[in-house]
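Here it is, the structure, as structure tokens.
One protein chain omitted, others in place.
What follows is chain A.
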Amino acid sequence: MTLIRNLLSGVVFAAMAALPAVAASASEVTIAIGSEPSTLDPQQRDDGGERAINDNIYETLMARTPAGELVPGLAAAAPTQIDATTWEFKLRPGVTFTNGEPFNADAVVASVTRIIDPALKSEQMSYFGTIKSAEKVDDVTVRIITTGADPILPSRMYWMKMVPAAYSKDPNFATAPVGTGPYELDSWSRGESVVLKANPKYWGGAPAIDQVNYRFISEPGTRMSGLMAGELDVITNLLPEFVASVPKSEAVQGLETSVIILSTENPTVKDLKVREALNLAVDRKALAESLFSGYATPTKGQLVNPRAFGYNKALEPYPYDPEKARALIKEAGAEGKTITLVGEAGRWLKDRELIEAVGAYWDAVGVKTDIQINEFGEYLNQLFDKAKRPDAIFVVNSNELLDADRETSFAYQAGGTATSNTDKELAEWVIAARTETDVAKRQALYDEVTKKAHDNYYLVPLLNQQDIYGFSKRLDWKPRVDSKLLVKEMKVTEE
């Protein structure tokens, strides 16, 4: 081995001189993300690569603890409600952007006005559609006005990054970002890397790590090789089967939950007994163990994320009971009937495997599952088609705002983006919950929504997936429930 190594070293001797700086310095980390940011404008696109970097440069009025609890960020305290449509935020005083601009009420008004301006063509509008305007009260007080009552507004403000009032109009803003956060941009070589350096004047104290290098690697095998070769310190979306091969790994309950949405109108699946059987037929625990090596949690009878507001703690998980499922199918006269299960492949972790496994479980209790794996665009056409719902369609829902409004308006409320039931009463509850400002009443409404959908088997909720990260030996970090890669929380130990 030594001989081979020496020989090869000789062959590529010239190349060696140009080896990349291996992540070595104690105060420097290298993070691999799946895709290069399309822009570094924090308000324009809905893009994971952009977020991974800008989450360290920009900040928001509200923030979350690693466990997901909503806490004040750039706001000095939780907002107070003036009336049904007005929220007042007191701002943290004395914060400045890294270009010297002050963070004050003007900056908040500018940030809100900018993102809801149609001229920005922001893809983030699906998070901020309810916001009408923002008004300055005094330098550290600002009011945000919504079109209707909006109890989710504090969560929304956890998603809206605050930009400097003047500089955000600069044409270079999208490539040379300026925020209030713990890091500022050092350089961006397109296609190659983004480098951030610590903001020494950060109001929360200078972070422990001085420099962050981001690299863009979409192929999971290549990401893992980079970690094993010592080039990388953090990789995201580590495949469960690779966990044993990396120096260190951490997993945390993630934002994504897989589900199959059943139509209440189509023949066969419109029968409640059939829908119950399709739920009882699936061994979620076995799926979590075999497909995800245990890095997934079986859902408890609902699609709502367990960390989200509105999660129904009282619901029982659907048991795995193939005997009863078979009996129900027989009773409903659905034996040998075809059920079309629509899905896609490659968009979400192990999507095809999951769909095929569920299809096999369904076949085992007596129905015939016709699995249709479609190209993503065509799959979306079917997912969004209001007139013609598939018998069953697979989707993975991600709840960024950690509020049950996301799941309930997406897959529970009749007429929702991916809903396949026509339950008017349920839809009214979802709408009522969206504007209910009393926290206890709102939780009660969601408990009713999820209970009714549970008892009517509108959905086949599958697994709540965990996010798995791979680390180098020297890196120390507890991943967050909200999937944000906050470098200020990371530490490196001396080797």
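The rule is short, and it goes like this: contacts are C-beta pairs under 8 Å (C-beta built on N, C-alpha and C of every residue); 3 or more make two chains touch, one makes a residue touch a chain; residues count from 1.
Convention: contacts and distances are computed from a predicted model.
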Name under which UniProt lists the unshown chain, selected from "Protein-methionine-sulfoxide reductase heme-binding subunit MsrQ", "Peptide/nickel transport system permease protein", "ATP synthase subunit a" or "NADH-quinone oxidoreductase subunit N": "Peptide/nickel transport system permease protein"
Touching residue (missing chain; options A:Ala418, A:Ala433, A:Val449 or A:Val481): A:Ala418
Options A:Leu70, A:Met160, A:Ala174 or A:Ala427, residue touching the unrepresented chain: A:Ala174
Chain not shown, touching residues in chain A: 4-5, 8-9, 12, 14-20, 35-36, 38-39, 41, 44-46, 118, 121, 123, 125-127, 129, 174, 190-193, 215-219, 221-222, 225-226, 228-231, 376-377, 380-381, 383-384, 395, 397-398, 400, 406, 409-410, 417-418
